[in-house]
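Yeah, one chain of the complex is gone here, protein chain that is, but the others are all in their spots.
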Amino acid sequence: MALSAEKQLEMLRTMQTIRRFEERASEDYIGGAIYGVVHCYIGEEAVATGICSALNIDDRIISTHRGHGHCIAKGADLNRMMAELYGRATGYCKGKGGSMHIADFSIGMLGANGIVAGGIPIVTGAGLAAQLEGKGQVAVSFFGDGASNAGPFHESINIASAWKLPMIYVCENNLWSADTEAKGTLALEDIAARAAGYGIPGVIVDGNDVLAVNEVAEAAIARARAGEGPSLIECKTYRQRTHTERKEAIDNRPAEQVAAWMERDPIKLFAADLIEREVMTEEDWKKMEEEIAQEVLDAVKFAEESPFPDPEEALVDVFAE
Amino acid sequence: MALSAEKQLEMLRTMQTIRRFEERASEDYIGGAIYGVVHCYIGEEAVATGICSALNIDDRIISTHRGHGHCIAKGADLNRMMAELYGRATGYCKGKGGSMHIADFSIGMLGANGIVAGGIPIVTGAGLAAQLEGKGQVAVSFFGDGASNAGPFHESINIASAWKLPMIYVCENNLWSADTEAKGTLALEDIAARAAGYGIPGVIVDGNDVLAVNEVAEAAIARARAGEGPSLIECKTYRQRTHTERKEAIDNRPAEQVAAWMERDPIKLFAADLIEREVMTEEDWKKMEEEIAQEVLDAVKFAEESPFPDPEEALVDVFAE
Amino acid sequence: MRTVTYSQAGLEAVMEEMQKDDKTIHLSTNAPAALTDSFGTSRVRATPIAEGGFTGIALGAAGSGFRPIVNWSMVTFSFVAMDQIVNQVSKIHYMFGGQAKFPITFRTSCGGGGRMAAQHSQNPYSMFMNLAGLKMILPSTPYDLKGLLKSAIREDNPVISFEAGNMYAFEGEIPEEEYTLPLGEAHILREGTDVTVVTLGRMLHDTLPAAEILDKEGVSVEIIDPRTLVPMDVDTIRASVQKTGRLVIVDAAGATAGATAEIATAATEHAETFAAMKAPVKRICAFNVPIPYSPTLEDHVFPDADKILAGIREVLA
Partner (left out) sequence: MRTVTYSQAGLEAVMEEMQKDDKTIHLSTNAPAALTDSFGTSRVRATPIAEGGFTGIALGAAGSGFRPIVNWSMVTFSFVAMDQIVNQVSKIHYMFGGQAKFPITFRTSCGGGGRMAAQHSQNPYSMFMNLAGLKMILPSTPYDLKGLLKSAIREDNPVISFEAGNMYAFEGEIPEEEYTLPLGEAHILREGTDVTVVTLGRMLHDTLPAAEILDKEGVSVEIIDPRTLVPMDVDTIRASVQKTGRLVIVDAAGATAGATAEIATAATEHAETFAAMKAPVKRICAFNVPIPYSPTLEDHVFPDADKILAGIREVLA
């Protein structure tokens, strides 16, 4: 099914929004306005975008420590995201979470999660909820190649397959987990091969090609909505930046590997494709970029003008009232 | 490679020893001389025997909650085993462990383990030790179908395959985990299919055929000793008794399923085979059974005559001195 | 009133609450027949042996509008799920700024006395108390279990029910009509003026006879069962110690950094209570060892009526 021009432009917009938001987040982290740790999704935007553009608002997703992309792709508000990074009371978590814990349950975004693989069971529970509700919703778990070596991956995907939960497991295989190469931590080339251990489909897709990702997502989602159970999708992708933002970040990945993947920047590729296919003009693209840049500036302004939480707020929210 | 007559008879002896030991353990559990909980291996003797008869004394194994068979197959002393079940000071664990925690590190038996899947990482560490020592030892992990759904299974086998550890993972698929059918907890017929997720061989074998088990074990062990890494062996078998011994045990498994497997009793099959192949006579078999019966009686006597540990012993062994 | 076992009381609580609210679901490795019969295998799930997995699944279902009841069975199996319990369940409401509710009830049997050895015997509740974000009950009778568990299931927060594994056959009376017991209220089982004895869980039943014996000797013992570990009703305990001047705490867990240490300190850090104290606090606890198998060993590890009696006498001396 060919996607409408509008839809495709929306996807490009999402990808570029993630890019620009994170470029600014990185800057402000180095500058000191954002604290703790920031993991950028830059280079992997096609994954979150390709998947989430096939979802409805009441479908649910969960993210990882590298969460901005999933938030934005699921429709989160940039202002409240940036305010959260700035540690302000107007942030999604009132300043309690920061970059690693942005969530928006109202749009089915069950949160970034700081524990590798920790979110996979949780979103599988959203899949159980969807099955019990019987309204055809699905749930999507995003996780890294590193997470696919962890117990919760196995336990969750096994339960989902045994119970035929409407789940899509999306492995963002960016070839590295922090400074450790995937190669040394698993004896497989393709994580999708693990699907065989659960009797479910496992597909491999170019994670830097948003339309390709969207296509496999549509198929997996249709399968899930039809009650046929979970799928595993492996997206081959790469992070363009170091594992976390640092003032003097040292990238220990081979320079040629980095360079090769920079060539295949998912946004450049998609923008060029859209221009070539005359879905948009260079002009349109420039305008879109400018609009997005402005949105990010607005978000920063919102964050900057927001108050820090009152210290006593630290004692609130331990329990729901 | 054909096994010597002597070796085959030794295997039969091991199987029958497990059987008789556990029949008595069950009796004494019901009678009150053995405490806590007893999980019988009866019906699955061919697995431990087939595997362990391919191992050397300095190879290491780990067991599960259902541990007597692995202990005996690895060469543990019946007296000290029975004394442990009787809670006596002369037991393998000085009465601290009981049925679920019999270990004999001097013969490479790293213990029964009461936590489902809990032993799998531990014995994988023995595999790491073997690799570091470089003397060609291997390590074997026994675990159930139920355990194969647990995180530690996945994490361990993944690490072993990434590091090419000299490991053999032996899944005793007896179709049930306690009162829950394997069918409902995983969407696969064959657990061996999980090997594909780690890029290692996965083989299926009739777990009630001790020679067949031994054959696949030899191959996997040779591979491991050669530094080619781990294998997964799935043994299709069945427990003839309920999950644990109980005064009035209720078996909720289908009666036909139980009956069909009783037909395929691994000891009866192997004894008949040995007689048919004239490796032994009916007479020999009877004599062997009697000798074993006597050994078990001796073990009971040893246990009965051993003292209970002094209460103050409870405070010893928290730390090694 | 009618007589039910501790086990039955727990089941009734679950049944009644599942009847009442079809958003309640049940997860455990062995699905209880009574539940599947009444509510079907859709709401009552037999899970694979993957406590971490299904604890997380329960959390996600809770965040998606359901009210899961999870039975971990033995508390020692809960350690398999500890990342989900500590990093997710206890923190998620807070770290997301309170935007969603996570009503989950965890049931688990703890303790010892069953000759089950170290991996199936433990009273580790204090490990969970240091966390923030989990409520915890420790019911000592069928009446308490049913009433507290029903409140737990209705709570909009995660609650762990630490149940005494060797008490499931223990009988007690409960009312015919429906009732609940509030979380966070201690129960004074016996009023007294000479010494306050705080008992945790099943230790109550070994303490009551000791109190009777002392009563005959003219010593008046006040017995308090906190019933809820978090939130702890320290006010009731402090008021009692202010009256009696003496505090003994009895627990079938090891003392070190245990619930008993917390209760002791709740008294001794409180000015009025400290001022009223006539004797050192006394912890009567299990020895800090893994639980051994053999009866002679295991029986030595846990407090019993004799040790409790001796311990109380010590602070009266």
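First chain written, first letter: the chains are A, B and C, and each begins at residue 1.
Going forward, a contact is a pair of C-beta atoms (placed from the backbone, for glycine too) under 8 Å apart; a residue touches a chain by one contact, two chains touch by 3 or more.
The structure presented is a predicted model; accordingly, all values stated were derived computationally and were not measured.
A.B. asks: Specify the shown partners of the omitted chain in the complete complex.
C.D. replies: Even though it is not drawn, that chain still touches A, B, C.
A.B. asks: From the list C:Thr29, C:Thr47, C:Thr76 or C:Thr296, which touches the chain that is not on show?
C.D. replies: C:Thr76
A.B. asks: Consider the whole complex, including the chain that is not shown, and state which of C:His187, C:His270 or C:His300 touches that chain.
C.D. replies: C:His270
A.B. asks: Looking beyond the chains shown, say which of B:Asn158, B:Asn174 or B:Ser306 touches the absent one.
C.D. replies: B:Asn158
A.B. asks: Among the options A:Gly50, A:Gly67, A:Gly95 or A:Gly229, which residue touches the chain absent from this view?
C.D. replies: Among A:Gly50, A:Gly67, A:Gly95 or A:Gly229, only A:Gly95 touches the chain that is not shown.
A.B. asks: I'm checking contacts with the chain that's been left out. Which of A:Asp179, A:Glu263, A:Glu282 or A:Glu304 qualifies?
C.D. replies: Spelled out, the listed residue whose C-beta touches the missing chain is A:Asp179.
A.B. asks: Tell me where the left-out chain touches chain C, residue by residue.
C.D. replies: Residue positions of chain C that touch the missing chain: 76, 79-80, 82-83, 85-87, 90-91, 94-95, 117-119, 122, 124, 126-133, 230, 253-262, 264-265, 268-271, 273-275, 277, 279-283, 288-290, 292-293.
A.B. asks: Write the list of chain A residues that the hidden chain touches.
C.D. replies: 35-37, 87-88, 93, 95-98, 100-101, 113-118, 146-147, 149-151, 177-180, 184-186, 308-315, 318
A.B. asks: In the whole complex, what residues of chain B lie against the chain that is missing from view?
C.D. replies: These residues of chain B touch the chain that is not shown: 60, 62, 91-97, 101, 103-106, 110-111, 113-115, 118, 120-130, 132-133, 139, 151-152, 155-156, 158-159, 162-163, 316-321.
Just so we're on the same page, only the chains that are shown with their structure count from here on.
A.B. asks: By mean C-alpha coordinates, which chain is most distant from chain B?
C.D. replies: Between chain B and every other chain, the largest centroid distance is to A.
A.B. asks: As a quick test, compute the distance in whole Å between the mean CA positions of chain B and chain C.
C.D. replies: 37
A.B. asks: Taking each chain's centre as the mean position of its Cα atoms, how many Å separate chain A from chain B?
C.D. replies: Taking the mean C-alpha position of each chain, the two centres sit 45 Å apart.
A.B. asks: Could you check chain A for residues that touch two or more other chains and list them?
C.D. replies: Correct list: 151-152, 155, 158-159, 162.
A.B. asks: Find every residue in chain C that makes contact with two or more other chains and list them.
C.D. replies: 47-48, 50, 52-53
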